[in-house]
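Take this structure first; my questions come after.
Missing here is one protein chain; the remaining ones are kept as they sit in the complex.
When the chains are written out, they are named A and B in that same order, and each has its own residue count from 1.
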Amino acid sequence: MAMKNELVEIVGKENVSGDPEILESYAGDRNFASHLKPWFIVKPKNADQVQEIIEWAKETDTPLVPVSSGAPHLRGGSAPDVPQAVIVDLSGMKKILSINRQQRMAVVEPGVTYGELQTALANEGMTLSTPLAPRATKSVVASVLEIEPRLNSIHQWMYMDPLRCVEVVWGDGNRIYTGEAGGGVRDLQKQWSQEKWQVDPLGPMMLDFYRLLTAAQGSMGIVTWVSLKCEILPKIHKLYLVPAKESEDLNDFVYRVVKLRFSDELMIMNGAYLASLLGESASRVRELQGELPSWVALVGIAGRELLPEERVAAQEADIAEIAQQGGLKFLPAVPGARGEDVLKKIINPSDGKYWRETLKGAFKDIFFVTQLDKTPKFIQTVYQLAEEAGYPSTDVGVYIQPQHQGSSYHCEFSLPYDPENPKEVALIKELYLSASEKLSGLGAFYARPYGIWSKLQLNKDARSAVELKKLKGIFDPKGIMNPGKLSI
Amino acid sequence: MPLEDFRPMMERCSNCLNCKWIPFDKVRSQRFSENCPSICYNNFNTYSARGRFQLAQTLLDGKFDYTDTVVDVIHSCTACGSCDVTCKICRYNLEPLEHNLELKARAVQDGHALPQQKPIIDSLKKEKTMIAGRLKADRSGWAKGLDVKDLFKQKAEIAYFPGCKYSYEENLQKVSRDFVKLLSKAGVDVGLLGNADACCAGRANQMGFREEFEESAKANIKTFEAAGVKTIVTPCSDCYHTFKRLYAKLGMKIEVLHAVEYIDRLIKEDKIKFTKSVPLTVTYHDPCHLGRLGEPYIPWDGGEKKVLNQVHTWEPRRPRYNGAYGIYDAPRDILKSIPGIKLVEMERIREYTWCCGAGGGCSETYPDFSAWTAGERITEANSTGAEALVTACPWCESNFKNAVDENGKKIKVFDIIELVQQAM
Partner (left out) sequence: MALEREIYQAFEDVVGKRNISEDPGILESYRCIVAQSSAHYGPFNHVTPCPQAVILPGCTEEVQNIVRLCNKYKIEFKASTTFQAAMGYIGSDYAIQLDMRRMKGIEIDEKNMIAIIEPYAIGATVQAEAMKVGLNCNMAGVGCSSSTLAGTAGWVGFGPSSLFMGAASENMLSTEWVLPDGDVIRTGSAGAGLGWFCGEGPGPSIRAIFRGKQGATGAMGVCTKVAIRLHPWPGPTYVPSEGTVPAYKAVLPDNFKTYTLCFPSWEAWADAITLFHENDVLYLGHRQFNMFGRDIKAAMIKILVDPDKQLCDLTTLMADEVTKAQNEDMKLDIQVVIAGMTKRDMEFKEKAIDRILADTGGWKSELMLQPDIAAWTLLYLIRLGHKNLNYTKCGAYEGNFGMSANVFVTTPLMEEASALKRKWENEHTSVAAVGGDSEMGSICLIGGGGPMGWEFFDDFDAYDKDSIKGTFEMIEESQRWMTSKGLGADMGRWNADARRPDAYNYTQEEHDAMFVKAAQPHIYAYQWKVREAFNPNHLGGSYFRTLDPSKL
């Protein structure tokens, strides 16, 4: 009670909850993590309150788990691994602090979702490069901090784009701005009045502070705003589909398009994954699984403010030629899917229910970073493991997304399952574990090491584990920030 | 110019790194991108032109005295001029080669010549050759039996000056003889200096023995005047540079041509006709002293002038000696006109050629370094797929003939005159 009161002192009564049902909703997530109920949910409204919460947590040795997105939580990062943890729910911090068309920048608080931000940006003629059809409740801040892969890797000069600067309260209670913002006074209004727009994420000085927060699952500090690099809103935006029998058949095509810096959105999916994306119901997903090609590359082309028609026409023709040179077809539609429908789906957040749950109600995914020419062996392995486990390989969704202008690729396997069916849950859990391990052995790089992936990855990289521990010791000396994550 | 007078240049060097690489615009691979054998072999910065500029400053400031290593740094420059060319792509007011040579001269003056240099200089003084072990009396032996004018008895249109290598080395003696016959066949009026023929002493200058060089040079100039020489033709690139640049600076007014210039002229005038095919793929090595150091001496007696407050210029315009107008095309034109020859180029050619390693006296004073330098060139030559390496300098030829590439492989080495002869 005393502890709760101390939190109430900081954020106000209405922003602290110990209600068991609410606590349960934060505890469960879909990563098969051990479900530990949090102690309280606390909802700060600003960075001052966040800083006070952290000071309190230090004094009381209370673990904190920062959460910005609404349910469902999928990766395990937001479920406590230790008892008596306090969830710091930032989803109520919903301000869009600035949008600057001239600099193509926006600054947002953690609770802002993609839908909210895109609407606001569109009013200024801009948009944000998004991950694939994010869920409606997804926090933009959480998404960029967790480096969810962007659809347009051609405009991704930095691996972490569109993430630029942040304000962070570290686990030791200190608060700084990172990047260019860290080189000036810690006051956004003052910086803006000096025409500083938090554009350059590097540093300041000799450390890339923001890199200590990315893919960190909130284990270093709590971010209270981020600045984001935006894109110009397309005047013309088309999507084409390039079908193929095997994923390898698309690799050379994708390599070439990426090398020439053509296209905007570009990715590869198998039919099962695309079916999940497009199907409005489980039955429709099943129908689409039968209609859609086995594999398809999705190629988006945008014309913006400068010569939009010309740009689109040139790229359409050139990419069509590249496809043709590889014996492929560059089509506005394939059986089961039209380009404009697919485009709408991929660049917008899910309406209502998250599309990945459509088929069976839940899904488990395995993803990692690799190179495109290595993906066939991963695909073959997962299909084989699925069949061996008694899971239909035809249900396995595969999504391959170029990152960082094609220097690496996000490779993702999606395994839909019925969460109400205990046998299926057990099967998926076992398949997830065995596949994760097998893929690790084959060279998968778990750059975003959720759950067991952190052990799989860091066991092979002992030096990194040692150095990460040192960093953790600096920025979260009392170990209060989401303890148990990252195996450090 | 005394070393002290180079002080402005030393301090104006901005460590821009040009002196360690071929012109950056010419880099086509990493393997063949470097230019200075001295730093490539020895690795420490001190062995570059910039390093020597800095070394000289600290020597002049008395920060330390000569050590064995310092002497080594100073003398292990092949005086190839590569640093000079690339420096001058950037700078209009630095003379790294001249400075390197001055540093050597200062070291020698201060009593820090290399022991290995002594027999060479002694030989120059005594036997009028810098090939130690050879005798003056044998110098003209290569011409025995040749029907050719003695310039002290009859005037001739050109004086043929073979140089020490062509005079003493057996395989090159034949080339020399063949060249004289070729000239005669082409109707050229050629004469020899006979017993008055003596080493040009260019290598003495390259090693820092200024006094000995000037003494020999002045004596030779007198000899040429006495023989009424108007034009010298020489197949030796070292001699070519020495006469054209250094002797001219001492007042010699004789026209100097390299054998390749003359052969090229004869081909273009149709006085040489090729009747045989020489089916061979070759690559051509530009000798430093024919190419980038093959520009003529231009008298200059000017000084520094600053414009726009600090922009350093020369008044009047100062000759650049940056290799722009060296002899590159004549040998190539010759090779292209020989039936059957296919010419493939290495990456480092023309004014940015890689040194053979013999210059600066290094073939005698630093044989390992010299052999390594030549071996680098053999590697480059072999990388072209050529069957043979052709050049127009006997020092280059000797060094290449004894060298192997990084895999232990050799390559056939030809003097360009040999190929011309084969085609006739």
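Operating definition for what follows: contacts are C-beta pairs under 8 Å (C-beta built on N, C-alpha and C of every residue); 3 or more make two chains touch, one makes a residue touch a chain.
Not measured: the values here are computed from a predicted model.
Touching the missing chain, out of A:P72, A:G92, A:G115 or A:G203, is residue A:G203. Touch with the chain omitted from the figure is made, among B:E269, B:E315 or B:E345, by B:E315.
From the set B:C36, B:L55 or B:L193, the residue in touch with the chain omitted from the display is B:L55, counting the whole complex. Annotation: of A:N5, A:N123, A:N174 or A:Q384, A:N174 touches the absent chain (contact as defined above).
Listed by residue number, the positions of subunit A touching the unshown chain are 102-104, 147, 154-155, 157-161, 174-177, 179-180, 182-186, 194-197, 199-200, 202-217, 219-220, 229, 232, 255, 259-262, 304-307, 310-311, 313-314, 317-318, 321, 369-373, 404-408, 443-449, 453-454, 457-458, 460-461, 463-464, 466-468, 470-471, 473-475, 486, 488. Annotation for subunit B: contacts to the undisplayed chain at residues 7-8, 11-18, 21, 23-30, 33, 43-46, 51, 54-55, 57-59, 63-64, 67, 69-70, 73, 85, 88-93, 305-318, 320, 322-325, 351.
Operating definition for what follows: only the chains that are shown with their structure count from here on.
Subunit B has its Cα centroid 66 Å from the Cα centroid of subunit A.
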